[in-house]
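Pasting a structure here, questions to come.
Missing here is one protein chain; the remaining ones are kept as they sit in the complex.
Letters are used for the chains, namely A, B and C, taken in the order the chains are written, and counting of residues starts over at 1 for each.
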Amino acid sequence: MITGRFFAAGADRRIAITIFILLAVAVIVPLLNLAVSPANAFYVPSYIVALTGKYLCYALLALALDLVWGYCGILSLGHGAFFALGGYAMGMYLMRQIGSRGVYGNPILPDFMVFLNYKELPWFWYGFDHFWFAGLMVLAVPGLLAFVFGWFAFRSRVTGVYLSIITQAMTYALLLAFFRNDMGFGGNNGLTDFKDILGFNVQADATRSALFAASAVTLAVAVFVTWAIVGSKYGKLLMAVRDAESRTRFLGWRAENVKLFAFTVSAVMAGIAGALYVPQVGIINPGEFEPANSIEVVVWAAVGGRGTIVGPIIGALLVNAGKSWFTGVLPEFWLFALGGLFVAVTLLLPKGIIGMWDSWRGNARALRAASIAEEAGADPDVQPPAKIVRSAARKPGDWSASSPEPQPAE
Amino acid sequence: MRGNFSTITRMFSASVVAAGLLMSAPAKAADDTIKVGILHSLSGTMAISETTLKDAMLMLIDEQNAKGGLLGKKLEAVVVDPASNWPLFAEKARELISKDKVAAVFGCWTSVSRKSVLPVFSELDNILFYPVQYEGEESERNVFYTGAAPNQQAIPAVDYLMSEDGGSVKRWVLEGTDYVYPRTTNKILEAYLKAKGVAAEDIMVNYTPFGFSDWQTEVSAIKKFGSAGKKTAVVSTVNGDANVPFYKELGNQGIKAEDIPVMAFSVGEEELAGLDTAPLVGHLAAWNYFESVDTPENKKFIADWHKFIKNDKRTTNDPMEAHYIGFNMWVKAVEKAGTTDPDKVIDAMIGVSVPNLTGGYSTMMPNHHITKPVLIGEIQADGQFETVSRTPGLVMGDEWSDYLPDSKDLISDWRAPLSCGNFNVATGKCGGKGTN
Amino acid sequence: MTARVRTASSAVRTPNSTFFKGHLEPMNLFRAIGLTLLFLLATLSSSGASEADLRGIIAKFATAKGFSEIGAVVHELAATGDPAVERPLAALADGNLYVRKADSLVFAGKEAGESVQLSNPLSGEASGEAAKDDITKIKVNNTLRRVIRDALGTLTLGAKDPAVRIAAADTMFKTPDAANIGPLDTAIASESVASVKALLEQARAASVLVSDQPEADKLAAIALIGARGDRDAVSLLTSVEANSTDAVKEAATAAIANINSTLAFWDAGQNIWYGISLGSVLLLAAIGLAITFGVMGVINMAHGEMVMLGAYTTFVVQQVIRTSFPDLFDWSLVIALPLAFLVSALVGLIIERGVIRFLYGRPLETLLATWGVSLILQQAVRSIFGPTNQEVGNPSWMSGSFNVGQLAITWNRLWILVFALTVFAVLLYVMKRTPWGLQMRAVTANRRMAASMGIRTPWVDALTFALGSGIAGIAGVALSQIDNVSPNLGRGYIIDSFMVVVFGGVGNLWGTLVGAFSLGIVNKFLEPYAGAVLGKIVVLVLIILFIQKRPRGLFALKGRAVEA
């Protein structure tokens, strides 16, 4: 059925195209970078590869956030923490790969440990010299944190802004913890000066292109997985929990487990994004835990259109491209632009770019869709074309609260 | 349903193309200028310190152009904003070098920002001038360190405090923000103090987080530590924002400089500008430059600065002097090499000597650090420092501290044939780096 | 004065070898030489030195090279015992003594722009001006300042002002010297104020301990000092312990142990005070939020920026006062309070009318929009005032500290506590006792009902938000006294404020009060053990766990579930 849906028409087609584009980009951009001479007009310079590779990681992070925010109504202001933890796991692997090429030439201890007088490797660094182990940790550490955190929070029915605030407290606590040099993660400087990944020089153009391709393919896979999750009965349940949590409970569903699963999956996706990000930017440090970063992710998703799969990706790409441009050309105005974006999107574009596009198209299609719906109504396996993107919020604030008036926080 | 396809294609291509275009649009490579990159945060937490350096660089470049530019071409500053975001530093460095084709970059403040851009500079083979005092333990071929290494600041400062003039301090509080610079500096100082016969119980080390603002407990701990019947001093590596509340609390709890002086390595004129310094008179700082230094070069520099920034109240500080030295060295090296090609300039840099602002010459050493005088100043009521001590000669920056067990055998010499940033004199081998 | 000096001279004892034993530190050497000179000279000239002599000594400053030579001149000057030397010595300590390059004459000076107003160092008579370039400042450093302070201490024992005598006694206590016993005895005899007398006796006891007086005297002195019971006493006794033997050493050890056990008790009190003080800061920062978040349900992420605006208002007010009305400086905070309230309230009103009112009922969107507003406000302030810290001075009544027992309480912290509690009380009054508060609560309880009863709910919303913002603004006035005034000021408080409100229970002002103080105290008790960073992490984790246990905070209102 999944394959059936995948090639079916309708909103799902959008997913197919997204995946197709991502896979195509994964092939074409590295080719244009490596095989085309720099003089050629089609040449893609290395720094563009590195830059867009980074954006794709951000897009994956935004998608992860959207799974919980857009589809389940959990506004996590701490997703940067999962991203950073994934990044740290990868960073630890890369640190161990430096081996004796560090400035002190110590074959076991990373440089920062040498000058902080560590005598031996802390236990939690064991195993990170193996890629498989680091890879496992990329998934396990953010997943486990999200699982434990979510298990407590959802079971106690911490919801809405309270949840947002404690996720923020979580990432803030981690920020402070990772800043501590005694933690053994390099303190403020974090992990840096990477040399190799899987035996390839991280700075080589080919490695960069490979990482870029890996990011694009991972994002494509993530789009597919998210799409599969959202389209499943579980996905319906997820949205049901978003819209009427108590109803799902009285139907016998464990809303906390529903949320916990999405939260954990989302954290793992964020962790993977972080792991792909680190070798491309060459550094991971506690700054990634900064609550402000996590909030910025929210605006990527909001700009593109939350509750959609393509929206957060487009949002992340556009906002970050804007950031690169502003910080280069009009440095003083970047925060004005970003701040203005936050305000404008929430006030004027609650459904994001995708939502706006759809409602614009929607009017034109409504008539046609209605007639098709009648024909198709009898066959349960064929999705009738939706009048709107089915998963997007129907109107702003639909799942935030029912009344458009101030409510005392519960 | 074609609408869907076009939607998606359009949106995607829009964003990808936008990303691409935005990045590559203003690459108008004018051949008649030499571009100089300025990589200082203009927003975010570090803007408070780094914005001034951006302005200082713009002034220096203006002045050079007024003198006729360099190699017959005008200099053009390319300013970017890494927004106090460390990965963004790397991205912007890459942009400056790859897209804007700058001949050299002046920038960074925090160690982590420098660490973040290092791989970019070595990969793309460009030059970074780093103007801030730092923890040492590094020497890169592509980086010139014009700020102080620990031995150009911390050790002379402690020497002064131990001297008769400094009050013959016997008991030490090492108070710092929890990051690499204070950690390393304090490690070096601890080893140094112990080598000088200070007992372990006479040293107290404490760390606080960035931006720490409630100093009550720490200051009272200092007070307590200081009441053991021996002359006590605080060596502060407290960073930026946390200093103002720290000094306010010191003043309010009545800790006077005569009783427990505080020697700071990160407090300059800029930080004092946010403070009422009357209760702080006599607290100390160690730098290689003070605005109050009375030399004709400095007078001119300050006058130019005030004119450039159009504000007579703006102070000058040590990192600005470091940029002044670094920029002039680069200019001289480019003239010497006759090209801005980084490889040639890097080689030409070593041995270049330019006047500093404190009445002498600073020379670029083979380890890419420079020689500087070390000044100890006391805070005055007008927010300036008054020099109370000055090293007799110039101190050469020592990148690998002799007081850390793992770096005492390392040296750096970027001249051929050694060309190594971490040569181990014990094993006779280059530590695996920099032989390129 | 002369009488005192004469008596002092009779009590002179030449420093002998036992005095120097174990004290061969340069500081003491300085002092010893100085005092020797002092009393030698004092014996020679029983009626003080002539003005010409003093001038002669002062002239030596012009030729003294380095701090040690200047120090020697200071001693020579102090040794005259003439009260007239107080003026030049004080000027020197303040860095106001100059040498005119042209004729090497020494003047006291006062900076006035590019030139310096010169005056006679002894008499204070004005003697013209000089350009800065024509004169050289006589440099002092900490060590010299200490020497001067000590010298002035002995000279000012007989001063009229009891506060000066207390300072003198304090100095002499901290720098005990056998030679001080004589002058102190005289001073004690003539002292009429009991509290000053006690201090003088302690200073004398301190001096006895470093003298070669009989053991019995020393034991009595230790008892006296032990009774003083503060850190300075420990400091003194520790050095006595190290430099003496047998009974004296034992007595010192016992006294130290005794003091330390009392101090441990005071330390706990001190921690509570620090906690309360931190709590008051948290309360100030959070209380505005308690209104916007607690009463209206609006998540205002720009709350910290309202605090920042208040702090910048204070800065602007002080700037105006400094340039135009310098006499009003001590009033600057009082003047800034209403202005800060108005500025922040106005900005709050604009935000509410411009952004938030479109987002009611959508708390998560409000959160995002106000975050955007906070970025804009930060960058706006950065563009207008520049990114660097701005100087906000402490008025004199907020500087310094005083002791309650062994508890050091700083004035600024105390005032902030008082201020926080006052704001809290006023707010409570407004909410509970005024018609406006009634309307506010009515709207909170049942909006439709309130509207149908003729309450203009949009206005109540707007004004409530403005009130919350305005209170954040006056919090900024207080915080400007202890923190950086920079565009990042607000950022540091926003998470803490939310923690306080959520911990205390939303919608309950008392909860905010209890939340702020308990978080403050817990933090300060953890800090000495866990360190500042870990302490803060522990507190955050505790709050996260606490919210699991009581999702609605400490003082949550229970009630029939609203849903369904």
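Here is the rule we use: contacts are C-beta pairs under 8 Å (C-beta built on N, C-alpha and C of every residue); 3 or more make two chains touch, one makes a residue touch a chain.
Simple rule for what comes next: contacts and distances are computed from a predicted model.
Trainee: With one chain of the assembly withheld, which option in "Heme exporter protein D", "Urea transport system ATP-binding protein", "NADH-quinone oxidoreductase subunit L" or "Heterotetrameric sarcosine oxidase delta subunit" matches that chain's UniProt protein name?
Mentor: Options "Heme exporter protein D", "Urea transport system ATP-binding protein", "NADH-quinone oxidoreductase subunit L" or "Heterotetrameric sarcosine oxidase delta subunit" narrow down to "Urea transport system ATP-binding protein" for the missing chain.
Trainee: Pick from A:Leu34, A:Leu121 or A:Ile229: which residue touches the chain that isn't shown?
Mentor: Within the whole complex, the residue contacting the unshown chain is A:Ile229.
Trainee: Of the listed residues A:Ile19, A:Val158, A:Ile197 or A:Leu237, which contacts the missing chain in the full complex?
Mentor: A:Leu237
Trainee: For the full complex, which residue in A:Thr248, A:Asn285 or A:Thr346 touches the chain that was left out?
Mentor: Residue touching the absent chain, from the options given: A:Thr248.
Trainee: Mind listing the chain A residues that contact the chain we can't see here?
Mentor: So the residues of chain A touching the missing chain come out as 1, 229, 232-234, 236-237, 239-240, 243-244, 246-255, 257-258, 261, 373, 377, 380, 384, 387, 390-391, 393-394, 398.
Convention: only the chains that are shown with their structure count from here on.
Trainee: Could you tell me which shape the graph of touching chains takes: line, ring, star, complete or other?
Mentor: The chain contacts form a complete graph, every chain touching every other.
Trainee: Let me spell it out: compute each chain's centre from its C-alpha atoms, then which one is farthest from chain A's centre?
Mentor: C
Trainee: By Cα centroids, which chain is closest to the centre of the whole protein?
Mentor: Chain nearest the overall C-alpha centroid, as shown: B.
Trainee: With chain centres taken as the means of their Cα atoms, state the distance from chain A to chain C in Å.
Mentor: 47
Trainee: At what distance in angstrom does the C-alpha mean of chain C lie from that of chain B?
Mentor: About 31 Å, centre to centre.
Trainee: Centre to centre, by mean C-alpha position, how many angstrom separate chain A and chain B?
Mentor: Whole-Å distance between the two chain centres: 35.
Trainee: Specify, in ascending order, the residues of chain C that touch 2 or more different other chains.
Mentor: 379, 533, 536
Trainee: Which residue numbers or ranges of chain A touch two or more of the other chains?
Mentor: Residue numbers touching two or more other chains: 176, 179-180, 332, 335.
Trainee: Can you name the residues of chain C that touch chain B in the complex?
Mentor: Touch residues, chain C against chain B: 25-27, 66-68, 94-95, 111, 137, 139, 141-143, 145-146, 149, 174, 231-232, 234-239, 242, 270-271, 274, 277-278, 281, 379, 382, 386-394, 399-401, 408, 410-413, 481-488, 492, 524, 527-528, 531-533, 536.
Trainee: Which stretch or stretches of chain B touch chain C in the complex?
Mentor: Per the touch definition, chain B meets chain C at residues 42-43, 45, 47-48, 51-52, 164-168, 178, 206-209, 211-214, 216-218, 220-221, 223-224, 226-231, 241, 244-245, 248-249, 251-254, 257-259, 261, 270-271, 273-276, 279, 281-282, 284, 378, 380-382, 386, 388.
Trainee: Once bound in the complex, which stretches of chain A touch chain B?
Mentor: Residue positions touching the partner: 9-11, 13-14, 17-18, 21, 25, 44-48, 50-52, 54-55, 100-106, 111-112, 114-117, 176, 179-181, 187-190, 192-194, 202-203, 277, 281-283, 285, 287, 310, 314, 317-318, 320-322, 324-325, 327-329, 331-332, 334-335, 353-354, 357, 361, 365, 385.
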